[in-house]
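Just one protein chain is left out here, and the rest sit where they should.
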Amino acid sequence: MDHALVVGLHLLHAMASLALVSVGLAVIFGMLRVINFAHGEFLMVGGYAFVLSAGAGLNLWVAMLVVAPAAVGALGFLVERFVIRHLHGDIIATILATWGLSLFLIGLAATVLGYHQQGVAPPFGTVQFGSYSIGIYTFFVMIVAIVTIVSLFVWLRWSRSGLLVRGAMQDPELAAALGADTRRLRTAMFVLGSALSGLAGAVLAPLAGVLPEIGATYVVKAFITVISGGATALTGTTLAAALFGFTSQAAAFLSRPVVGEVALLIVAIVLLRLLPTGITGRYFRKAL
Amino acid sequence: MLTRRTFIEGTAATAAISMLGRQTRADDPISVGAIYDLSGPLQGFGDNQWRCAKLAIDQVNEAGGLLGRQLEVKLYDAQSDMQFYNQFANQLALRDRVAVVQGGLTSSSREVIRPILHRLDTLYVYNTNYEGGVCDRNFFATGATPGIYVDLLLQAAADRWGKRVYVLAADYNYGQISAQWIRKAAQSLGGEVVGEEFFPLDVNQFGATISRIQAAEPDVVLNVFVGPAHEAFYGQWASAGMNQRIPMMSTTFGGTSEIVRMPPEVVNGIMVIGSYYESLDNAFNQAWLPEFRRRYGTDYGYLTDVPIKDWYGWTLWAEAVRQAGTTERDAVIEALETGISVDGPGGPVSVDPATHHCFMDTHLAEARDGEFRILQRYQGVAPTNPAAQCDLQARPDTNTMFTPDI
Amino acid sequence: MTNPPLLETIALTKRFGGVTAIDRVDFRVEAGELRCLIGPNGAGKSTFFRCLTGQLRPTAGRVRFGGEDITGAATHAIARRGVAIKAQIPALFNGLSVAENVRLATWKAGGRAARTRKTDEILAVTGLSPLAARLAGSLPHGQRQWLELGLVMAGNPALMLLDEPTAGMTRQEVAQTAELVRSLAKERTVIVVEHDLQFIRMVAATVTVFHQGQILVEGPADAVMADQRVKEVYLGQPPTPGAC
Partner (left out) sequence: MNWVRERAGLLAAVAVGGTLIVVVPVVAEIFALFELTLFLVLAILALSLAWVWGFGGILCFGQSVFFGLGGYTYAIAVINMGDSTVPLMLGILLPALLAGILGYFLFWQRISDVYLAVITLAVSLIFYYLTGASAGSEYRIGNALLGGYNGIPSVPPINVPGLPEHQVVYGDLYVLTAVMLAVIYGGLRGLLATDFGRVVVAVRENEERAQLLGYDVRTTKLTVFVIGGAIAGLSGVLFAAWGSYVSPNVFSMTFTAQIIVWVLVGGLGTLSGAVVGCVLVQAAMTWLGEAKLADTNLVLGAAFVVLVLFARRGLVPGTRSLLADLRGRVRSAP
């Protein structure tokens, strides 16, 4: 019984952390149709921002929930303003640009920050279920993921600015004709997506550590999750993260970790074969 | 064109070219080759490897060089990419005509360059702990092999906590072979391996594993993790409160300054084994470590036995050249095979003529507040596991990599 | 026993989610006929065309061409049977030259020499010979229309579907196009979707009126124009070019 409960919690955690890792990419992909290959490095920068400011004596929660998203949001602003904007949505050019950015950020982190920044231990204690224990921080990660995604949904669904964003996602020209400043909107959404990546990087840092190359462990799964989600990025990504997180963790429980990794990829392939335009290509068209 | 081809046809001819190239005037510098990962995912290892190597080379040069000649090091950054090891090894042997090549970190990098340097008659010294088994007259290893380490660790665990061990290892030759040694060691101690899991190098979710360990309730967990993704384990282990409940040992922890990067509350108590820790109080280290810090500052992380072996590798080679009176390969090999010995920050190290691996002091230590506390010293530990099949004195033509007979 | 019609649909239906774009349409065209389809925006004309070419798979019903069932067949297979379409917005190979565009459509002509001859011929007919080396993507709209017509003609199809061939054309070009369509219809069956009543009068064809996915009326042009129901449909929602 305890075992089932613990397994269930681990499954939820895997789903939540995959969603958290992917959501920033989903916002950027959903709004700008830009695949940000530097996404992993945005998470890395978020992790460093958190670890460095916490190490400098800043309150842990301020460092995690404010400084990290703000820092990566600022980075996102610069990237959008000086690179992405000038590519005019050319998907091929953005692949090369963001890949270059990814290498650049890794190199920068390796040169400037080095490999010796001290990490932060996961706060909180543990809860006990019979002979099993789980870190309370695990629940915290789930809560952050849920709060992030739910507030995005609420904002897009019910606020005026959310409506504007949805309109611009559907038809940028029409939105522009109706007086929306789509250029500023694109910048704003890129910054939002970056900030969310920064948040995710910071929240996961105590569990994953921070190194210049840490982004590589995130980017592939985030990429596959977001694309498999399909056209309606937020709903799609949430569903895909749940499916993939569940599959890989369940397979890892039943067998070896490598089976978990492969299972995720196979499910992604089968899914895209059955729904060639992603989960939300066929269903949930009216979702966000 | 034709002459070139006939030249390249046989290795003997190639050797002749290299020999010709090495005939130099008495005051020319001696070219030596170094390949390290100074960028890419392995930079965390490569930076300190190179610092230690350079210290040894600089010390030789500052003391007047070798045979009255300065060492001129050709350094290449392999960028954590095997194809560059290939390119640069060829370049060092064919263009730079170096007297020795040292470097490489992963077993794959070693197995890429070792055959090349063997074929091109250029001496190769490899300075990293690895799974063991290489038997090649042109090859010397200063690194330790896991057989020795796991024996000592499990003995220490049996003395302190018990004999039921849970093994976590990288799904990697090093991890697989280590796991085999662990099984054997546990058996001979009368203990048992109650669980064994292997992880691809980029897995960083350990929830399932941690709950399985909780179910198995071992006396001790022994990990052989490799790479940055696996580091995530420690945070997750501590988050679940396990670092207070089950002791943890590792043969790999510490290699990339984890001890200063990870919060003490996460890693305190992890028991490790290796030939060097900064906290060693021998006289040599008391002078050596300040010298290292004088040259490189203090922002290098923390040195353990992986980078330090590069200092030994270069120092051993220099000693052999002095003894041989020449940089010529065969003479240097013969000098090394006399069981040559040097003192260093981790204690004296000497070459085993039969296996071309090294005898060295080994220390049991425990992570404590950003430092490794030395628990025990084992003197002159022998390179046991390649010894079983490899005898380069009896069979100098051997050129192979044995799968250790476990 | 009479010959089967060249094209026949039986209760052809296409639904998108909850919307029924084509609703049980029974439609037939005899060989050699020239037919106009009209109807207000959203009446389902373009969707109907796309069901005929296999670009869309009908939800229900059958499509017969030359007596054979081609429902759900692959687009290219239907094209090979001799159905060609000029889309509403010209679909060309923008990165290829005008001549290469045409040449690609001439594969039925035979060997290399025959294809070259056919290409030259089509370029001449459409007045594009001087522009043969230009990239299709760089042509102005009117000439894109001509080029696409050229592509459709080059395959020498038995059935030609033209979706608003005169959109964006000048009055004079409309007249030219009408002339061309009339001459094309001499050797084959042509179905034209058109809003331009002047054009319809010029080609003097039988007219089928679509409304809300169904056939409202069918008959000679003048009679249909005079029909009260047609007037109501158009008064309720006057035709605007550019959308379906």
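In this document, chain identifiers A, B and C correspond to the written order of the chains, with residue numbering beginning at 1 in each.
Just so we're on the same page, a contact is a pair of C-beta atoms (placed from the backbone, for glycine too) under 8 Å apart; a residue touches a chain by one contact, two chains touch by 3 or more.
Not measured: the values here are computed from a predicted model.
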Chain not shown, its touching partners among those shown: A, B, C
Residue among C:L6, C:C36 or C:A84 that touches the chain left out of view: C:A84
Per the touch definition above, residue among B:Y172, B:F206, B:Y277 or B:Y312 touching the missing chain: B:Y172
Residue among C:I10, C:A31, C:L96 or C:L197 that touches the chain left out of view: C:L96
Contact set of subunit A toward the excluded chain (per top definition): 35, 37, 83, 86-87, 90, 92-93, 95-97, 99-108, 110-111, 216, 219-220, 223-224, 227-228, 256, 258, 261-262, 265-266, 268-269, 272-273, 276-278
Touch residues of subunit B, complete complex, unshown partner: 1, 4-5, 8, 38-40, 75-79, 81-84, 86-88, 90-91, 94-95, 106-108, 111-112, 114-116, 171-173, 175-176, 198, 200-201, 401, 403
Residue numbers in subunit C that touch the chain omitted from display: 53, 55, 74-77, 79-80, 84-85, 87, 91-96, 100, 103-105, 107-108, 112, 115, 151, 155
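The working rule: only the chains that are shown with their structure count from here on.
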Chain-level touch network, classified as line, ring, star, complete or other: other
Chains linked by the largest number of contacting C-beta pairs: A-B
Distance from the mean Cα position of subunit C to that of subunit B, given in whole angstrom: 74
Touching two or more other chains - residues of subunit A: none
Multi-partner residues of subunit C (at least 2 other chains): none
Residues of subunit A defined as touching subunit B within the complex: 3, 6-7, 10, 13-14, 17, 107, 110, 114-122, 124-126, 131-135, 137-138, 206-209, 211-214, 216-217, 248-249, 252-253, 256-258, 260-261
Residue numbers on subunit B that touch subunit A, as the complex places them: 39-41, 43-44, 47, 171, 197-200, 202-205, 207-209, 211, 214-215, 217, 228-229, 231-232, 234-236, 238-242, 245, 256-257, 260-263, 265-266, 299-302
